[in-house]
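Just one protein chain is left out here, and the rest sit where they should.
Up next, chain A:
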Amino acid sequence: MIILTGNDLKSGAVVWWDGQSWSRHVNEAADVGDKAEEILAREEAARRVNVPYAIEAEKDANGVRPAHIKDRVRALGPTVRPDLTMKPADPAALDWVI
């Protein structure tokens, strides 16, 4: 699947396009199929998100997993500070990144 991501303009937080708006949770990322460029152009023009871009990802029973480790680190948070990640109580989350 193709999903869109960027950083929120105000907070800088990592966000994912959920089909309507931008979500903090990668599992809510929508498959944009061949609409990536169109949505990116529109969202860049709206100036709510910094440098959004399209990436490849996979979806299975556990949710959406970006193809590249860099985007998985973005999705979760710094692996060396589990307390500051999106899943502070889930030790398995680090395995998901690697």
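Here is the rule we use: a residue touches a chain if its C-beta (ideal position, glycine included) is under 8 Å from a C-beta of that chain, and two chains touch if they have at least 3 such contacts; residues count from 1.
One rule holds for everything that comes next: contacts and distances are computed from a predicted model.
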| item | value |
| --- | --- |
| Candidate names "MoaD/ThiS family protein", "Nitrite/sulfite reductase", "NADH-quinone oxidoreductase subunit I" or "Carbon monoxide dehydrogenase"; UniProt protein name, chain not shown | "Nitrite/sulfite reductase" |
| Full-complex contact with the absent chain, from A:12, A:33 or A:91 | A:12 |
| For chain A, the residues touching the chain missing from this view | 7, 9-14, 44, 46-47, 50-51, 67-70, 73-74, 77-81, 84, 98 |
